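The block underneath contains the structure these notes are about, expressed in structure tokens.
Note that one protein chain of the assembly has been removed; the remaining protein chains are unaltered in position.
Order of writing sets the chain letters: A and B. Residues in each chain are counted from 1.
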Amino acid sequence: MSGRAWRPPSVWPRPWMGPLLVGAALAFLAWNAASLEVDPQRIARGLSRLGAVAARAFPPDWSRGGLLAAGVLESVEIATVSTLLGMALGIPVAVLAARNVVPLPVYAGGRGVITLGRTFHELIVAILFVKAVGFGPLAGVLTLGLHSVGFFAKLLAEQIETIDRGQIEAVRATGASPAQVLIYGVLPQVLPRVVGLAVYQWDIHLRQSTIIGIVGAGGIGATLYNAFARYDFDFALAILIVIVAIVLVGEAVSAVARRMVR
Amino acid sequence: MLEVRGLTKTYPGGDRALRGVTFTVDGHDAVFVIGPSGAGKSTLLRCINRLVEPDGGSVRLDGRELTTLGGAELRAARRGMGMIFQEFNLVERLTVMENVLSGRLGYVSTWRAWRRRFPPEDVEAAFRMLARVGLEGFENKRADELSGGQRQRVGIARALVQRPRILLVDEPTSSLDPRTSEAVLGLIVELAAEDRVPALVNIHDVPLARAFARRIIGLRDGEIVYDGPVAGLTRDVLQRIYGGTWATAEAGA
Partner (left out) sequence: MTPPRTWRRLTPARAAARALGQAALAVVVAWMLARLGIEWGYVRDAPSQVADLLGRMFPPDWGFAGALVAPLVQTINIATLGTALAIILSLPVALLAAANTTPNRVTYAAARLVMVVSRSVDTLIWALVFIIAVGPGSLAGVLAVGVRSIGFVSKLLAEGIEEIDRGQVEAVTATGAGRWQVLAYAVVPQIRPVFAGVAIYRWDINVRESTVLGIVGAGGIGFALNEAILGLDWSRVGTILAVVLAVVLASEAASASLRKRLT
């Protein structure tokens, strides 16, 4: 009796596609790596230099606490204000982009704005805003606010598209005005998610606000960049420690807030 | 009094849901509409309060033509029509009291609705309505904490608190078990009679309809094939309404 062979089924339409794709991917990666001009010497030198940097970074330099605090505080402020701005703009855009509320051309336009807002990295947007309104936190607030409109609007639009139409139908049937239908039928379904999204966005903004200063849009980014440029590694480490701490606190706050709204 | 004349509705896909439906609901009775699924029962109800737009025909409530009403007038007319839904359609995250009070939304301003400050007479009426449907003490429970039967009772309270001139009831018991179905349907009929409000009730369960109705309208493929007293619901009539499926209808499946 000859034994039968068995292979696990492939997720691809043709069995040879899997290995072919893996092979192609590996070849692609190898080509990528080759174009990097990496040699073991460079890595070794890099590691030793990293070690030297780490040595110079300890202990962290807290002497310029005032500068540090001011920068970090500005970052938090930018993060908070821009989250609110993103929400304020995101809600109307989401309503425009939700298919079941508006006609098709408006829907397409709304979705177009959303895509643009999400595609460009915040640093690019920051550079443009700095050029448009000058250096300082205003550019930062506009950058993060606008950048998050896309994110906010997309998720909110998805939320609106999947709400229970029956509940809305019932409220309409009582003779309620469109505004009342919104308040009584739509809002209770959508509000918890809105709060969750807002807090999640605030978290992301906290991290983003730490780097936009590099191009002059306010916050601790500029201070951090200068510290690196001047080889003030101990100061840089102090800044980084505070940044990590802030991000962690932000995550904790966001977890609590989301639990409270259920 | 509700007068429906030649009501037609064809859905975009080509489905001719209503083909010239004509009848009158007079007095304070509950009229039961039976028929197989797809007969157009749901469409009929929704064309009356224009949650679905009819393509032709006329609907007059107490002499007022409903099909031509615009925005605010339509909403004012809807205040006078209380609707009870198959899936209950309560606002899940709101409390029972808020759901009952939502029946009065057509009578208060947006600001009051936002602040949940309804007139004291409305609140008192809501309390009384909750007692009438057997949900005294439930006002602060969230709607999604209730059982199916309890939710439908809230739906009934919401419709009645509008002090409507007609009740539009769309398969109120399809999502309920048989015992609760009987209780809920009985409640609807009883309260409607108490408030002297006529009701148009869709139902697919023929035995239940027989138990509670005095007048039956049989709908099939968008046309009325029977409109008369429940005593006239013979085997032949049921055959006409349900086609080959009347046996299952009879069994109440």
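Observations
To be clear about the criterion, a contact is a pair of C-beta atoms (placed from the backbone, for glycine too) under 8 Å apart; a residue touches a chain by one contact, two chains touch by 3 or more.
Since we're looking at a predicted model, the values are computed, not measured.
One of A:L89, A:I160, A:I214 or A:A238 touches the chain omitted from the figure, and that residue is A:I214. Only one of the listed residues, A:P137, A:G150 or A:G185, touches the absent chain: A:P137.
Annotation for chain B: contacts to the undisplayed chain at residues 95, 97-98, 116, 120-121, 123-124, 126-127, 139. Residues of chain A in contact with the chain left out of this view: 11-12, 28-29, 32-33, 35-38, 42-43, 45-47, 49-50, 53, 73-74, 77-78, 80-81, 84, 115-116, 119-121, 123-124, 127-129, 131-134, 136-138, 141-142, 207-208, 210-211, 214-215, 218, 224-225, 228, 240, 243-244, 247-248.
Throughout what follows, only the chains that are shown with their structure count from here on.
Averaging Cα coordinates per chain places chain A and chain B 48 Å apart. If you check the complex, the residues on chain A that touch chain B are 164, 166-167, 169-177, 179-180, 183-185, 188-189, 192.
Residues of chain B touching chain A in their complex: 49, 51, 72, 75-83, 85, 87-94, 98, 102-106, 110, 113-114, 155, 158, 162, 168.
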